[in-house]
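In this view, the complex is presented without one of its protein chains, the others remaining in place.
Coming up: chain A.
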Amino acid sequence: MIKVNHLKKSFGKNVVLKDLNEEVSQGEVVVVIGPSGSGKSTFLRCLNLLEEPTGGEIVFEGTTLTGLKEKEMNQLRQKMGMVFQQFNLFPHKTAKENLTIAPVKSKGVNQMEADNKAVKLLDQVGLGDKADAYPASLSGGQQQRVAIARALAMDPDVMLFDEPTSALDPEMVGEVLKVMKDLAKSGITMIVVTHEMGFAREVADRVLFMDDGYIVEQGTPENIFTQPAHERTQDFLAKVL
């Protein structure tokens, strides 16, 4: 479903992604781990073209994502939901409006339909009663659940998560992970950057270990966590586990 060939990305002289090759298939849940600065966020952001790759190619559902026109790029992003570490909810909109604005304005869904769907999705993430609340009145965990529902409202084929629980107080991590686990069971393709090793072990089909702009090692959670092949993977796991 997503194929990455020799992906490179640099910011000026700083080469962040050196040569990434990876293939994610339909329905797969892939967890990306690695030390800070290794390029995990940049990798995710390249996938939905928030960052423009400086080399290599990405093929998504048969379309090569280089040299796309602005309009094609927007349509493509509609199929890739993204959840950010800092939630990035729209503070001037209620929870429900956060979910409906993009479908109505960019996808041409009518308001009623979008509203109904929003209510359902908010229910699904356990926030049915917060539809009319503004983000500022919600806790971090609640905000992140709204953000997940917001991405789902566009009916994406893939969900990208960039450290969705890193900015949360510890007692709120669980509620967000639960929503993500339910989502994984529903069969949607997910790529998740996280430091939650428990989640990786339990939910991931595959774990990628990134370091210094490369995917150093990959395999099932079993393999990566119990018998990592590379020294750098071993070092990293020794620090975080």
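The working rule: contacts are C-beta pairs under 8 Å (C-beta built on N, C-alpha and C of every residue); 3 or more make two chains touch, one makes a residue touch a chain; residues count from 1.
Throughout what follows, contacts and distances are computed from a predicted model.
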{"item": "Protein name (UniProt record) of the chain left out of view, among \"Catalase-related peroxidase\", \"Isoquinoline 1-oxidoreductase beta subunit\", \"Polar amino acid transport system substrate-binding protein\" or \"ABC transporter permease subunit\"", "value": "\"Polar amino acid transport system substrate-binding protein\""}
{"item": "Touching residue (missing chain; options A:T63, A:Q86 or A:Q234)", "value": "A:Q86"}
{"item": "Among A:L17, A:A151 or A:I224, residue touching the chain not depicted", "value": "A:A151"}
{"item": "Of A:S25, A:T64, A:N116 or A:S137, the one touching the omitted chain in the full complex", "value": "A:S137"}
{"item": "For chain A, residues in touch with the removed chain", "value": "48, 50, 70-71, 74-82, 84, 86, 88-92, 101-102, 105-107, 134-137, 147, 150-151, 154"}
